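The complex appears here minus one protein chain, its other protein chains still in place.
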Amino acid sequence: MNKKELLKGNIAIAKAALNCGCKCYFGYPITPQTEIGEFLSKEMQQRKLAYVCAESEVAAINMALGAASTGAKVMTSSSSCAVSLMQEAISYASSDELPIVLINVMRAGPGQGYIYPSQGDYNQATTGGGNGDYRTIVLSPSNVQECVDLTYKAFYLSQKYRNPTILLVDGLLGQMAEPVEINDNPYQEIDNSSWRLDGANERPSRNIHSLEPNQNKLNRHIIELFKKYTIIEQNECDYEEYMTQDAKVILTAFGTMARHAKALCNYYREKGIKMGLFRPKTLYPFPYKKLNELSQKTNLIIDIEMNMGQMLKDVRLAVLSNARVAFIGKPVGDWLTEEEMIKAADNILKEQYASI
Amino acid sequence: MQVFNIPRAIKQNSNFTFCPGCDHGVAIRLVAQIIDELKLQEKTIAVASSGCSVLLYDFLDVDCIESPHGRACAVATGIKRAHRALNNDRFVFTYQGDGDFASIGLAESMHSALRGENITAICINNTNYGMTGGQLGPTTTMGQITTTSPDGRNAHYHGFPIKTAEQIALCEGTSFSARAALYDVKNILSTKNIIKKAFQYQIEGLGFSFVEILSSCPTNWKLSPKDSHLKIQNELTKVYPLGIFKDVKND
Partner (left out) sequence: MIKNFIISGSGGQGVLSIGTILANIFMLSNKFVTYSPCYGAEMRGGAVNCEINASDEQLLYIQNKEADIVIALNQTSFDKFISKVKKNGTIIVNSSLAKINKTRNDIKYIFAPLTQEALKMNNVKIANSIALGILSKITYKFSIENVKKAYEKILKNKNDLIQKNIEAYLIGYNYVQER
């Protein structure tokens, strides 16, 4: 306990990035993630690392694109409407196979929305907000300790698979402080000497580009990318299960919403309803297989999100016709309260449990 | 008869893919010669952009990355800064068209200059969007007919063109800003000296160095290669005067 410190999610992410060897940060201010850039500005300048107060998010992500091509560990951070501005470069980086870590501390949309909490960027993050056939790895923390752990993991996976990786953080988590331990980075370093651009010295020159006028080559390139995505889907699905073993009703939720969902499980368990929670920690790759297995043993899945039902699509794809899928959600603003969630859940459960 | 050797920094057996009479080939050859002369091949990372200039990496035998349209200076910033953070000394330059540098990428270009980013940018100005078939661009001259200004550029309707080298010269972080042309041998040689100077300023760590090169676009100008070069000599240099607009060593 002594090693713990009380940190906001934003600061925890910044500290973890530094701790695992992030060499470059490029960013532009936007609430509620600005503390990441503020914190890193001082630390990175002291360490003689690369830090640029970029002129826009467009510039920031493109600086990250260039920096990633050198093999250095690179991070940028932003929030919802400004992450939209970055999508072009994310599409490029996916085709270029460049490891960029992008932190999206979500606010409410669409458009400018406001700084209220929301989980409205699930679709954009997991299905790619840019053009073309590509996927980005998406990790979702539900507490501040996981902000640290999954930042390490984001750097590792981005390097391992040479793929842009997004840490999708609820706005609340960026601002909220909890006791955390900044442990050592548990992941091994990935050798990038076979592809990085560091000058054609005693080796042929290298070329990183997404443009490909030859349609056969372009086809092959995309098919290769998707072979990589298949491997990611096979190896990297990560999730948390909470009292699912005997569960007759399974809740699905991601990020901080999953904490409230756990409380709901506790509440209904006391009432004699065997409820459990399935929380994907990787939103892409989505753990379809595991959720499918769980759904075979239940007849009701309730998806809970702070949006109008974005992960719901993936939940349905996993559950297929194994169970009924219901949804509790709210787009923005104050988090769903205990009373609101119970009221909504009661309505759904009534059909199955006469006791409610 | 071979007048000069193919530079070492040009890829062997590469075929010329630009339109006949286009100056891109000459510009890239000059860059390659300078890379040879300054012994930069092993430590260069070039940034190509969107448009005809993206083909740079087909010819130049150095490490190269393509940037999204307009973002070359931002990408170059990332590369230069990252290598510095890795304790590597690398030579980084961008090769862009005028649309890329001065229209869609003006923010990235100008802010790189304002930051005094220690990179070099080369901007090929052919007064139109060439690869897409000759549309009105930021440097299209008054009265010039393009596919999107069929009656010619009109100040009231289309607004005014940008004098890029002069604008970049105004930025405090700029070490060197010049405009050159390739319409005759004398100018080709002076362009080479100018690019070389811009490269050397980066090597000396003086800040952002910039060269705008007036280039021919015979296909979209609907002129022969010869007439294209006469147009540059007689018309374009009147609108876009050649010269050095900023040189920290002389100012």
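Chains: A and B, in written order; residue numbering restarts at 1 for each.
The rule is simple: a residue touches a chain if its C-beta (ideal position, glycine included) is under 8 Å from a C-beta of that chain, and two chains touch if they have at least 3 such contacts.
Keep in mind that this is a model prediction, so the values were computed, not measured.
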Among the displayed chains, the hidden one touches A
Given A:Arg135, A:Arg196, A:His260 or A:Lys330, the residue that touches the chain left out of view is A:His260
Of A:Ala16, A:Ala89, A:Leu157 or A:Leu172, the residue that touches the missing chain is A:Leu172
Note that chain A touches the absent chain at residues 1, 4-6, 172, 175-179, 256, 259-260, 262-263, 266, 334-335, 337-339
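Everything below uses one rule, namely that only the chains that are shown with their structure count from here on.
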The distance between the C-alpha centres of chain A and chain B, rounded to whole Å, is 39
In the complex, chain A touches chain B at residues 23-24, 26, 48-50, 52, 54-56, 58-60, 62-72, 74, 88-89, 92, 96, 197-202, 205-211
In the complex, the residues of chain B that touch chain A are 11, 41-45, 47-48, 50, 54, 57, 60-68, 71, 74-79, 81-86, 88, 90, 107-108, 111, 115
